[in-house]
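Removed: one protein chain of the complex. Kept in place: all other protein chains.
Order of writing sets the labels: A, B and C. Residues in every chain begin at 1.
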Amino acid sequence: MASFVSLQEAVARNVRDGDIVALEGFTHLIPYAAGHELIRQGRHGLTLIRMTPDIIYDQLIGMGAAEKLVFSWGGNPGVGSLHRMRDAIENGWPRPLAVEEHSHAAMANAYEAGAANLPFAAFRGYVGADLAKVNPRIKSVTCPFTGEVLAAVPAIRPDVAIIHAQKADRAGNILIEGIVGVQKQAVLAARRSIVTVEERVESLAGTHPNACILPHWTVGAIAVVPGGAHPSYAQGYYMRDNAYYLAWDAIAREREGFLAWMKENVLGKGPEAFRAHAREGAYG
Amino acid sequence: MASFVSLQEAVARNVRDGDIVALEGFTHLIPYAAGHELIRQGRHGLTLIRMTPDIIYDQLIGMGAAEKLVFSWGGNPGVGSLHRMRDAIENGWPRPLAVEEHSHAAMANAYEAGAANLPFAAFRGYVGADLAKVNPRIKSVTCPFTGEVLAAVPAIRPDVAIIHAQKADRAGNILIEGIVGVQKQAVLAARRSIVTVEERVESLAGTHPNACILPHWTVGAIAVVPGGAHPSYAQGYYMRDNAYYLAWDAIAREREGFLAWMKENVLGKGPEAFRAHAREGAYG
Amino acid sequence: MAESYTATEMMTVAAARALRNEDVCFVGIGAPSAACNLARLTHAPDITLIYESGTIGTKPDVLPLSIGDGELCATALTTVSVPEMFRYWLQGGRITIGFLGAAQLDKFANINTTVIGPYDKPKVRLPGGGGAPEIATSCQEIFIVMPQGKRSFVERVQFRTSLGHGDGRDDRARHGVATKGPSRVVTDLCIMQPDPETKELTVTSIHPGVSREKIAENTGWAVKFAAGLEETLTPGETELRVLRELQARTKRAHGRAHGEST
Partner (left out) sequence: MAESYTATEMMTVAAARALRNEDVCFVGIGAPSAACNLARLTHAPDITLIYESGTIGTKPDVLPLSIGDGELCATALTTVSVPEMFRYWLQGGRITIGFLGAAQLDKFANINTTVIGPYDKPKVRLPGGGGAPEIATSCQEIFIVMPQGKRSFVERVQFRTSLGHGDGRDDRARHGVATKGPSRVVTDLCIMQPDPETKELTVTSIHPGVSREKIAENTGWAVKFAAGLEETLTPGETELRVLRELQARTKRAHGRAHGEST
């Protein structure tokens, strides 16, 4: 059942050390503000799931919040490597990071299976690909009708899903529009959820009949955090801050510089800092 | 690749005797006009697939078009039995009708699997239910991670899918809004498709970004048939003709009366007859 | 006590009362739909009603004649595809109450809506299971509402379209099903609930003015009456008024079907 709370409270109540946490967002609507709150509250030992870990995961990993990463593509889109993620995997800094690696198709299917309350997903994948050799969680099933052997992966069932959306209505129904990614599936697959939104509106009436809406009784904590997806974007609100992504490469390259930046820009701030980004990048 | 043709031509070119044909529509947007054209062109030996066969299937079966029915619920919604379907199953009139029967969950999953080009669908179904004992096409698969045994059904892959939609744009992109049922899946699962639409518009620009749209290159023949879903309805165009559904019970109860009605109302008419219904039931 | 009422009204009211404001209901067409919407329009304004046509959180002003009436979509929070409905929502385990009707019910609340007579040579071909086989096992709990009669309340269904309590006792669990199954059957004569031990449907509440004999006559097995047998509360004034207004609106709306008028 949805309840509107502060982001601090949402994280404090819903995320525990050692939890399996999926912060999802496919380029669009990435829950940066919530990720920063996880860092400020010092969560650690997390298993972080995400198809496309980008800067917010680099930040979480660099601050030592994660002990395992489940992913299918980890990079700074259009820019290059995630230096903190690489440092953790290659050198164990600030702590070793276990990796469970899949393809996009596998993870998308695994979220879908999680939302559908199935134990696994079957798909035509990994054929001739080496990931199946290094990831023991990639298995197979045989079609009982044709005999075809398909790839199988376990359903993703996070302890907590964290997403950012455009709107919540008064009752806590959530509207996601544009590139919707796997966020609906992530929330439906998870035990608990945190949703940050750009704004709370009276009603979603008048929205397209087939819009992507999560009913209030499927979500947990909702925090209104305007700009909370910055430097990613929120369609209809603000654009992607490409300069941030470009600048990140230099910031994250060295450990010292990274830590100093995090101290100044994350540890020393709060969710309200995101509001400025919402205004800056606004449409029109 | 989409091409705009008359309904007569669409059926003549795309449906052959003996084909596996799915005319889908979940109460909403049922392709009645196309079904009537199948009858007028005398198609027979068809395997008819549909989750919810209603009057149009009663008509096709009563006219001897089908030799097999794959379905999960066959009735006149809110009214009662489909007398022609029952007569075919119970008495073999006008010809015997083989039945492959599933649950809604099984068929919905089977369409989904067909659209996804998978050979089968796994789902948690038929537990303790007798259908699994009488339908040899219900099998099982075992989850390679948990050992759970799940029901499995073969994907639905029709030769032809036939649906009715609200709009086609100039290029042949198809918009379906409201209760979307399994129509998108049916078209994507089929080798060929026929789409009847209420109207052809210049462009679908301005539609919601996540609306249910079939790109022109996924559909085959498109015929503009205003009112083509009557007596079902087309959201935004006309309402359900409940009186027709109520009247059908008496019309279809006896063979003679049924045949006379079909001669007058289907065999002696053409797709243009549906236009009147579009006007009659229009909104506002 | 309020004015007079019909047995069907008593049935609908008694069924509606079993629903809570926080329930998420998977609604069958007909009597279940009437009961669910009556609950929504009286004591459970926030109840979530879901129809298998894909409509979630729908608030129809008139009762739908079919599972996919336009009214359901127009008043819904959102409408999803039918595969999504059965995968994410029903199988997803998000439904608290599955509300079903039935052609035939047996003493362990197994339902038959498939055939009378042999499956391959049916005496009467019924519409089939539709969503019921998976509703019966995926929802946390099942309510059934249907008028009572000797031919519809039978010792053992000839075809088990959907699982109730199977052969009784822990049979449901032996099928590997963790959900509660049918916990309440509301008829025009009484309310039955499964005996906690045997799981046999047992009368726990008799509607006012109905005799035990009448119930026995209309039940195809030697029906038992629970120790703490109660009398069902008569329909309240508000319940009756709201139900009748709903039915009247429905009649007006469906009567205006355009084959007849416009």
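Just so we're on the same page, a contact is a pair of C-beta atoms (placed from the backbone, for glycine too) under 8 Å apart; a residue touches a chain by one contact, two chains touch by 3 or more.
Everything quoted here is computed from the prediction, not taken from an experiment.
Shown chains touched by the missing chain in the whole complex: A, B. Across the entire complex, the residue among A:Ser103, A:Asn117, A:Gln166 or A:Thr196 in touch with the chain not shown is A:Ser103. Across A:Ala12, A:Met239, A:Leu259 or A:Ala273, the single residue that touches the chain missing here is A:Met239.
Taking the complete complex into account, A:Glu90 is the one of A:Asp17, A:Glu90, A:Glu254 or A:Glu272 that touches the chain left out. On the side of chain A, the interface with the absent chain consists of residues 26-28, 51-52, 71-75, 77-78, 81, 85-86, 89-90, 101, 103-105, 108-109, 111-112, 123-131, 134, 178-182, 184-185, 212, 231, 233, 235, 238-247, 277, 280-281, using the contact rule stated above. Residue-level contact of chain B with the missing chain is found at 1, 112, 115-118, 173, 185, 188, 204, 207, 209-213, 215, 217-218.
Please note the rule applied: only the chains that are shown with their structure count from here on.
When the C-beta pairs in contact are tallied for A-C and for B-C, the bigger tally goes to B-C.
With centres set at the average Cα position, the gap from chain A to chain C is 41 Å.
Chain B and chain C have Cα centroids separated by 28 Å. For chain A, the set of residues that touch two or more other chains comprises 116-118, 207, 209-212. The multi-chain contact residues of chain C, meaning those touching 2 or more other chains, are 73-74, 79-80, 87, 91.
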